[in-house]
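A single protein chain has been omitted from the complex, and every remaining protein chain is retained in its original position.
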Amino acid sequence: MSIMEYNGGSVIAMVGKDCVAIASDLRLGVQSLSISSNFQKIFPVTDRVFVGLPGLASDVTTLHEQFRYRVNMYTIKEEREIEPETFAQLVSSTLYERRFGPYFIEPVIAGMQKTPSGSLKPFIAATDLIGCLNFAKDFVVAGTASSKLFGVAEGLWEPDLEAEDLFETISQTLLNAVDRDAFSGWGAVVHLMCFFEGSTHPLAQPRRSSTNRIASPVAP
Amino acid sequence: MPDGSFAHPQQRHFNPYTENGGTILAIAGADFSVIAGDTRQSEGYSIQTRYAPKVFRLTDRAVLAVNGFAADGNMFVKKVKQRLEWYRHAHAKDMPLRAIARLIQTMLYAQRFFPYYVYNILGGIEEDGKYHTSLPSYSTAFPPHPLSRVHWIKREWKCGPKVLVANTFRLLVQLGSGAVYSFDPVGSYEREACRAAGAAQSLVQPFLDNQIYFKNQTAPAGQSHPTHLPLQDVLSIVIDSFTSATERHIEVGDGLEMYVVLAKGRSPQGLESIAGIQEVTTKSDSDRVFVIRRELKKD
Partner (left out) sequence: MDHFPTSWGRPRNEAYDAFNTYPLHQRPNHSKDVFADGVQRTQQPIVTGTSVLALTYKDGIMMAADNLASYGSLARFKSIQRLHAVGNSTVLGASGDMSDYQYIQTLLDELVIDEFTANDKHDLGPAEIHEYLSRVLYSRRSKMNPLWNSLLVGGKKNGKRFLAYVDLLGTTYSASTIATGYGAHIAIPLLRKAIEGRENTLTEAEARSILTEAMRVLFYRDARSLDKFQIATVNDEGVSISETITLETAWGFAEGIRGYGAQTQ
């Protein structure tokens, strides 16, 4: 039995045109027994950064608290919010601190990164359980359905997807992948972040990111 | 610690199996089947050859794809072909697809306690298609033959106590339907519309669920998803599946071999225009088999 498959769960993040999305399933299990269909694996870090933490459920909580503490310390010292790429480095070093007794989590980071011109550009990254960073330009996956996510994403994803299309692409990828994974599923959640420069788009007004529950938890 | 002495007994073990990578895939259409596989053969991190076929024509309406341990796969195909030849000699016709499927099950289960380490996918044309009243021009073009699936029927009308028998015969033609059977190494099998197996099964199968079965997709209001896709769409999905698998799986690549089995009577619309297509049918007036080859990335 692999500890990485003890509780199950999967996360994926994708880049679009001026937008980025991160999605996960909602299952929590103990091996093949499903316990919860509303287990949060994706957490907001700042207004512009999300982190997904698939892996051992107890470490999800521990690492989430650890990241919250370190991001708060960073915010106080620097008197500004942490950028996605900086946060990815923080995740990496936090995990590598435990190189020989790791947290059993493979984090996925998605956010909108500030550019020198002041606009925002999509950013995604993922690491393994000891913090080896992977900055991808297209999509990153992690968790028990990772090979399935890779297969579907490689088939569906294309460059410069508009926000609506990115939402559909990441949703289809996640749903079809977790449907073939015994350890993932039981509902899913998608977070979409978009950059609307001077836009009147309704999504751009009230908040900077939107979260959509694309499949409600299903009773067994 | 091994020291070369005979002081303590040493346990040695011969493993009669290995894995040779690669992926296979088959999709059934309404009146055709596509059976495909990559052509790379590997062991561990070494590519042994860039061209080792995993897909084999068995008859003019059956194609078998084998994946897993290559030595077992080749031996298994050899034995299936031998059994089909014996059947041909005994019955003067090709074995029907569903019978080949059952034959493969019994052959695999016969080795239950020393299994062929092979995943099989059988594709082709099943004799369970719809009956179509033929046009007069059809019956002239294809006169009935003892081996063909053409049935003469008599028309009868009941008029009270009498029975009037029509003095004309009408020709009914049974069109074959596309069929795919998938097997596990010890013979469990089922008929399906599509199946992927092998090294990249976990990458390809959910993609096919989405693109072939339209899983997780909602049809526009008042419409429904098609139960079978046209051949051109299926070929595109097969090629996309293999390029994706090549991108993300090290054991997949080098070449792609796609067999297309067309039901008799179906016009090969669009097939002739495909670059490099090759027909491998052995008889006229039967279902037809074609091969399409494509390059895949070699890294």
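For clarity, chains are labelled A and B in written order, and residue numbers in each chain start from 1.
The criterion applied here is as follows: a contact is a pair of C-beta atoms (placed from the backbone, for glycine too) under 8 Å apart; a residue touches a chain by one contact, two chains touch by 3 or more.
Owing to the predicted nature of the structure, the values given are computational and were not obtained by experimental measurement.
Among the displayed chains, contact with the absent chain in the complete complex occurs for B.
Of B:43, B:190, B:279 or B:295, it is B:43 that touches the chain left out of the display. As for the chain not pictured, it touches subunit B at residues 1-4, 10-18, 20, 41, 43-44, 46, 48-52, 69-71, 74-75, 114.
Heads up, the rule we're going with is that only the chains that are shown with their structure count from here on.
Across the interface of their complex, subunit A is touched by residues 200, 202-207, 209-211, 215-217, 240-241, 244-245, 247-248 of subunit B. The touching residues of subunit A, when paired with subunit B in their complex, are 147-148, 150-152, 154-156, 171-172, 175-177, 179-180.
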